[in-house]
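What you see is the complex with one protein chain gone and the rest in place.
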Amino acid sequence: MVNTKKVALTGNEAVAQAMKQINPDVVAAYPITPQTEIVQFFSSFVANGQVDTEFVTVESEHSAMSATVGAAAGGARAMTATSANGLALMWEVLYIAASNRLPIVMPVVNRALSAPINIHCDHADSMGARDSGWIQLYSENAQEAYDNVIQAIRIAEHPDVLLPVMVTMDGFIISHALENLEIIDDDAVKEFVGEYKPDMHLLDPDNPITMGPLDLYDFYFEHKRQQAEAMKNAKKVILEVGKEYGKLTGREYGLFEKYKLDDAEEAIIVLNSAAGTAKEAVDALREKGKKAGLLKLRVFRPFPYQEIADALKHVKVVGVMDRSEGFSDFGGPVFSQVRSALYDLKQDIKVVNYIYGLGGRDIAEEDFAKIFGNLEKIKTTGKIDNLVSYYGVRE
Amino acid sequence: MAKTLEIRWHGRGGQGAKTAALLLAQSASQVGKYVQGFPEYGPERMGAPVTAFNRISDGKIRVHSSIKEPDVVVILDPTLIGATTDVTAGVGPDGVFIVNTNRSPQEIRKQLGIDKGKVYTVDANKISEETIGRVIPNTPMMGALIKVTGIIPYEAFIEDTKKQLEKKFSSKPEVIKGNLKAIERAYQEVKGE
Partner (left out) sequence: MTSGGPFNRNFGQGDKGKAAAAITSDKEWKDLPRAGIIPFAGNAESYETGDWRSKRPVWIKEKCVHCLMCWRFCPDSAIVPDNGKFKEFDYHHCKGCGICVNVCPTKAIEFIGEDDAVADEEAQEKEKI
């Protein structure tokens, strides 16, 4: 195992640290709360000569992603970072990045989308980008954010994948909160991410190419099918990289974390920081003899539907937590995907949705206790009063 | 499960409440504690009331919810007492208040309007002005907090703070000395009942 250092850093510091150790060729970024500090810290690394990165200050997030795409297309290892409306502003370029098969890695600090203007934690931003073709890794805390950013480089650049990766963490709750974590040393990161050796890029005069040309209906579909295959391959690569990272650091990463799930009768699915709070609630319930469990989803894109179904097949009631509302009138994005994943089991598993924490609304251990209480009631009565409920809203 | 100490800091933007919470968390983590340090998540401005929080524990901290019932409240700016932020909110009967002021614990207790718990005071403004040369109460208040709670050993705290200050103020040794003196004085001078 590698040399590690126990530190206490905020989520933003941890991510900036990972970026520093990765030492990308280009970072083009624009500030937006709560991401700003990542770029601020990174730019001081640049100013101090601690990285070799070409730092491009741009005038908007649309330009940030455009410049990052340009750099990546030119064969550079390129990164950027954003949140909320910043991610929304770069929306069209997200699709371009993924469709051009560029292995960009971007931390996204989850924040609510306007309007009204809210700077707090909400998953609407990354969930809103779920169809853009980006791989999505969700992080419970600063340690996971740090580890995910490093692994993301290997996942993105793998020849069977070549897709951009977004690594999320909760705005303010993780990004601005200082926590204990372990960082690995510079050489270990350098060796783990290796050198970026693109097989084709725009700055190779001996092998000239055109990227992103006009693509009519006689070819576009085939290119999209290729892209879909890459996303399918990503699952295998994510697991391989996660295993390798585990050998290096002692922390192995998979598609999701199962917490007291194996014999659970009621379980919740949850992403990011609320999972930590929920684990405390699960422990308290277990002490009372309740069979509570939790599945913390790490990989949302690609969506590991077979593995999720397998992990939940014995559970009687599943409460899916969504920290975003897709306004589909049919629950949030995690809910519809999980419910659909369970369809083929042809089992009578009750699935309900709790939309929570929008715009940074706090959720505490006692809230999860109440939610598990609701799930237990559904288990004993067999009745679902509300398929979708809004936990914590004043009503 | 390990007991977690929950601390809430009240200050004004620019007084270093957030920095104090993060510095404390850093030091506590260096002596082997599990920590969290985070500001209240509002847009911060100079002069506006700011709240920051700490959790310190011997066991891993997994919750990421906000702190509603702090065990200890540190008030960097006494003009916040009775202002729109309720500095006593959520504090139970065993709660401890540590206030930066030149008034006595009894006077502050009256101002806070509480009859249970403990109230400690220290004139961090005066101490910082005399040791660092300007009014910056956060480092001395940390010394007072360490004395009152005993949450981490004082020597270890001084060691780590010295290292952190050396990183931040490498070109200004008087600032480092001043801050360390400020912490020591507050550690000695904090009083309460």
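We just call them A and B in the order they show up, numbering each chain from 1.
To be clear about the criterion, a contact is a pair of C-beta atoms (placed from the backbone, for glycine too) under 8 Å apart; a residue touches a chain by one contact, two chains touch by 3 or more.
All of these numbers come straight from a predicted model, not from anything done at the bench.
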Missing-partner contacts on chain B, residue numbers: 12-13, 40, 42, 45-49, 77-79, 83-85, 101
Touching residues (missing chain, whole complex) on chain A: 115-116, 393-395
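Heads up, the rule we're going with is that only the chains that are shown with their structure count from here on.
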Between chain A and chain B, centroid-to-centroid distance (C-alpha), Å: 35
Interface residues, chain B side, partner chain A - complex: 1, 21-22, 25-26, 29-30, 34-39, 41, 43, 61-66, 68
Complex contact set, residues of chain A against chain B: 6-8, 10, 33, 119-120, 141, 170, 172-174, 176-180, 273-274, 276-277, 279-280, 283, 360, 362-365
